[in-house]
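The complex appears here minus one protein chain, its other protein chains still in place.
Just so it is clear, A and B label the chains in written order, and each chain counts residues from 1 on its own.
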Amino acid sequence: MSDSLIEMTNAQLHYKVGNSISAMMGLPSTVKAVDGVSLTLKRGESVGLLGESGCGKTSMGRVLVRLEQVTGGSARFDGKEIGQMKGAELQAFRSRSQMIFQNPFDAVNPRYSIRRTLEEPLSNAGIKRGEWHDRVIAALELVGLGDPEQFLERFPHQLSGGQLQRVVMARALILEPEFVVADEPVSMLDVSVRAGVLNVFRDVRDRLGLTAIYISHDLALVRYVCERTIVMYLGRIMEDGPTEDIVHAPLHPYTQALVAAVPTPHVDQSHAPLPIGAGAPDPRNPPSGCVFRDRCPLVQDRCASDIPQPRKIGTRLVACHFAGS
Amino acid sequence: MPEAAVIRKPRVLSRVFSAVRLPVGDPFAVVGLVIYALFIVTALSAPLIAPYDPTEILYTENYDLASDLLPGEEGHVLGTTSLGRDIFSQIVWGARSALLVGLTAAFMVAFIGSIVGLLSGYFGGWVDALLMRLADVAFGIPFLPFVIVISAFSEPSIWNTVIAMALVLWRDTGRVIRSQVLSLRSRGYVEAARVSGSSDLKIILRHITPNILPLSFLYGSIAIGWAILTEASISFLGFGDPDAISWGFMLQDAFNSQALARQAYHWFIPPGLAIILVVSAGFFISRGYENLLFPKLGR
Partner (left out) sequence: MTTLLSVKDLSIAYKVGSNDVVAVSNSGFDVPKGTIVGLVGESGCGKTTMARALTRVIADNARIAGGEIAFDGQDLAALPEAKMNALRWRDISFIPQSAMNSLDPVYRVEYQIMEVLRDRGGMTRRAARARAAELFEMVGIDKGRLRDFPHQFSGGMRQRAAIALALALNPKLVVADEPVTALDVIIQRQILDQLRTLQRELGLSVIMVTHDISVVAYTCDRTVVMYAGKVVEDCDTATLLNRPLHPYTMGLKNAFPDLKSAGSGVLTPIAGSPPDLADPPDGCRFAARCPFAAELCRSTEPAPLEVEKGHIVACHRASEAAQLRLEASKPQTWEAMA
């Protein structure tokens, strides 16, 4: 058994957009949601995928649970190409790899009771009907819903957002997967209940030894959950390394801006202007060379022609020609 | 799992019924429902209600042809036709063929449209392209002439008329359901079902179909009215089934016999009124459904 569970090599996910008219007007017709990403996840590792909307973090997560398939390069799970799995192999993958969705109100069928929602994965995995009840109860207990019997026959609209997100988590965990992608699981929740869901996530991950990807735009949340962080921008990885190092000494100019921009609940803030240009570019038409160059304070001629490859600097991989020098 | 199948059945049924609520909040729809109820009862118990066979040529006690009797004469509630047939019995039996035409057409339209919409919206790609081009073709077909041509070239029967109508009318249902499926397909719970390993068939049956059933019903109920109207037009124009007594056939019969010129109101007004009542009741009900499904559209 190899040490790594997830391997992406030069993975690409390009979408076709627009129609023949926009093509005639010379508009680019592909969005490169993920463009040449390589990464390896060790078993039991949790990694935060950090970036702004449209940076490709959610697309990466969707590729890894096969809601999308790479259009180039490779994405492997336990040594097997995810997009090429079929039949029994795919069925096994479906119970080994799961996703926790962003919006709990959308992620469960409003017509189904909590019990039926949780039974669906069990039935798909061919678990004997006799075991269902106990498994459902165990899963609800796992995510911290005390007195689980009372939830079984309730419907989603009778639960609060925090409770519902725990149900979504229970559904993802009920088959005891090895790998979980959590896509901004608390962004739709109120602040006072977020902490509860995050704590359950951390707790369960440690208890089951999960390999996890936590997708978020909020560095403070990623820091709370993951020991390693990957920063993405326009479909590419900018920086990859231990979270604490990234928080305290970001190397890539984009990461530096991101860290500086995170608001904190303290009044004594310097209000220093951010070291970054204002507008994010059109994802259909990213800059040549380094995709970040039109907002970068370190930009030089070379950035327009050469795509920076990830370089090892200390504990980290940084995709910048000039960072750290 | 034979025992499981037994337990599941009533649940599926109850879910279908819970998905299809009756629009009882809307007074117009309630009127429509009452008319429909009367209409259906009449159609089902036609042999009990109708005093005569609608095609039977009747004679008076003096063995004269019982033709052109006025309402009330010789015990004929609505009088008789020029051929000596009882008009009231024809109206009653006409309800039966109208019900038959309306329901089968509605069922076919809802069924074909839903299947097309589901396949097209869920699978996308070439399936979608093919089915939607077929829908485009159906949109290009002029409805009444097409039905007339099919009815005229095939054996004249109510079934051929119904099939001809269904071949055209599925297009609206299919399009609307497809767009609904497209938006359902990207819902979180559908994606969650995919991630947890549910097959396409299971996702379609469990997560998508229950959400489109009300739409199928809406379009089916609209199709009832269309079908009855179309059948009446076809029969009136003389392309209908000569053996089936329908309201359209009655109008044609009355027209051919110069009932209008002879001011035999009792002959052509009842079938005309029956068509208007049933068709508008159908539209009242579908309007009620629409308000139920899309509450924001109303007012």
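A few notes on this one:
Methods note: a residue touches a chain if its C-beta (ideal position, glycine included) is under 8 Å from a C-beta of that chain, and two chains touch if they have at least 3 such contacts.
These numbers come from a predicted model, not from an experiment.
With respect to the full assembly, the chain omitted from this view is in touch with A.
The chain omitted from view is touched by exactly one of A:L152, A:A249 or A:I276, namely A:I276.
Of A:K32, A:R194, A:H252 or A:R293, it is A:R194 that touches the chain left out of the display. In the full complex, chain A makes contact with the omitted chain through residues 52-53, 146, 160, 162, 190-199, 217-221, 223-224, 247, 257-267, 269, 271, 273-274, 276, 278-280.
Basically, only the chains that are shown with their structure count from here on.
One simple way to say how far apart two chains are is to compare their mean CA positions; for chain A and chain B this gives 51 Å.
The residues of chain A lying in touch with chain B in their complex are 65-67, 91, 94-95, 97-99, 101-103, 106-109, 111, 120-121, 124-125, 129, 168, 171-172, 175. The touching residues of chain B, counted against chain A in their complex, run 1, 4, 15, 187-189, 191-199, 202, 206-207, 210-211.
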